[in-house]
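Notes follow once the structure below has been shown.
With one protein chain held back, the other chains of the complex are shown just where they sit.
Now for chain A:
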Amino acid sequence: MNDTMSIPHLIMSASTVVQLVMLILVLGSILSWVVIFQRTFVMRRARTAHQTFEERFWSGVDLNELYRETPSEQETQGAEHVFRAGFREFNRLMAKTKSADAILDGVQRSMRVAWSREEERLTLHLVFLATVASASPYIGLFGTVWGIMGSFQALSMAQQATLATVAPWIAEALIATAMGLFAAIPAVIFYNRLSSESDRLLGKYEDFAEEFHSILHRNLQGRSEAGAA
């Protein structure tokens, strides 16, 4: 192991194509890690926010008070967003129609829209992570194949085919594969982890939406019975 076999030296002495491949892989790795960190923070924050909201929601507070706590112009996230969208629609429809089915349909629709917005927000950039995870091994393999092609071309010109003449080329070519794997492995792991996290959060939102829907339904049912009586 001498100086010519060190990894920086090998990277510097690689051919242009291999260097380009390495650059792409390094960029992919950095961006995937940016996405990983950002998504992790987003997920953690969404989880804690959901916890606090659920606690508050099930603490027996009046729904009107809960709705009025946050000003309407402020963006809300997660289950709160779903709740606000549904409750706003419920209040608006209550003033216009007496039909419970129409009100519940409108509330469900608006809550579904809010839920899909939340889904989009949570799974943002996870596709990029999936792309890096699946493509970077192939990109690294391409760099390796290209480098080994170059090594064999150089070998055909050499008088003596010793291991010492081939070794630097192959080492340099294999660096591309190593970098591809270096980018792909965390991307795969964190894609699975983050997508499962977002799935779980979205499931919770869906559960909350159903529960809220049942509360509203119960409310409407009592009111229609009272109106009928």
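Simple rule for what comes next: a contact is a pair of C-beta atoms (placed from the backbone, for glycine too) under 8 Å apart; a residue touches a chain by one contact, two chains touch by 3 or more; residues count from 1.
Here, contacts and distances are computed from a predicted model.
One chain of this complex is left out of the view, and of "Cell envelope integrity protein TolA", "ABC transporter permease", "Glycolate oxidase subunit GlcE" or "Ferrous iron transport protein B", the protein name its UniProt record gives is "Cell envelope integrity protein TolA". Considering A:61, A:102, A:158 or A:189, the position touching the chain not shown turns out to be A:61 (whole complex). Touching the chain that is not shown, out of A:41, A:138 or A:152: A:41 (per the contact rule at the top). When the full complex is taken into account, the listed residue touching the unshown chain is A:52, out of A:52, A:116 or A:153. Residues of chain A in contact with the chain left out of this view: 1, 6-8, 26, 29-38, 41-42, 45, 48-49, 52-53, 55-56, 59, 61, 69, 74-77, 162, 182.
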